[in-house]
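A protein chain is absent from this complex, but the other protein chains hold their places.
Note that the chains take the letters A and B in the order they are written out, and that residue 1 is the start of every chain.
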């Protein structure tokens, strides 16, 4: 007997009613990203950071000293985990189902996020490529700047519905739309 | 409305991201230490007004324990370091 299990995104119901055509301000919810926690063991922090900086195929998010999230497309799943697993002094653990990745982009992205996070997101302070853990809509999250007007939020799955709803509420005045992105 | 703490790992953040554990001065005694030392460590705290070293946990950020050197009356912050670094420095001294 073989069983086939359907994978379900936690925001499936939240996104069901949305207009599919994106407005200039839009949230892309990654449907099946690969997200991995990487923990550097004591004494290996710098070496692991160095290896992560050269990592192909995944974007590295800083969480705290010796701790990162690495996000990549589903296709790379196993490969990414293997590559990370080869880094000496690092422990890797799958969080792909434990985290939800939302990319918010558009001319008003920063204005919307000013209602969700306390950190200063001015380009001089929080530059492209930068990331950090912070409260987003009252929930401990990771925020990364991936473009001038593009940010990615990684939130715990159990809170994702709450954060998503609040993000959309804060985006109302800028006609924020949302949809799944398949990559 | 707000107070800010500058986390050495994450940057400047509002107090909502932190939880305070209190005085960072007491050291956990060794298992062979006297009862008085354990009693003092677990139960006795000074309640100073003014400059104090406190443990703050960056629960909404890097989840590191920090030692914040601040004035608890004016909230003037003199320095914030990672608690592990603080411990190592203390041990070295």
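The rule we apply is simple: a residue touches a chain if its C-beta (ideal position, glycine included) is under 8 Å from a C-beta of that chain, and two chains touch if they have at least 3 such contacts.
To be clear about the criterion, contacts and distances are computed from a predicted model.
Hidden from the displayed complex is a chain whose UniProt protein name, among "Glutathione import ATP-binding protein GsiA", "1,2-phenylacetyl-CoA epoxidase subunit A", "Sarcosine oxidase subunit alpha family protein" or "Branched-chain amino acid ABC transporter permease", is "Sarcosine oxidase subunit alpha family protein".
Across the entire complex, the residue among A:26, A:83 or A:99 in touch with the chain not shown is A:99. From the options B:25, B:53 or B:83, the residue with contact to the chain not on display is B:83. Listed here are the chain A residues that touch the chain not shown: 1-10, 13, 37, 39-42, 66-67, 91, 93-99, 114-115, 117-120, 122, 125, 137-139, 156-159, 161-163, 165-166, 169-170, 172-173, 175. Across the interface with the omitted chain, chain B contributes residues 1-4, 12, 14, 19, 21, 28-29, 31, 35, 38, 41-43, 55, 57, 59, 63-65, 74-75, 77, 82-84, 87-88.
Going forward, only the chains that are shown with their structure count from here on.
Note for the complex: chain A touches chain B at residues 63-65, 67, 118-120, 125, 132-135, 140. Touching chain A in their complex are the following residues of chain B: 2, 9-14, 16-17, 58-64, 82.
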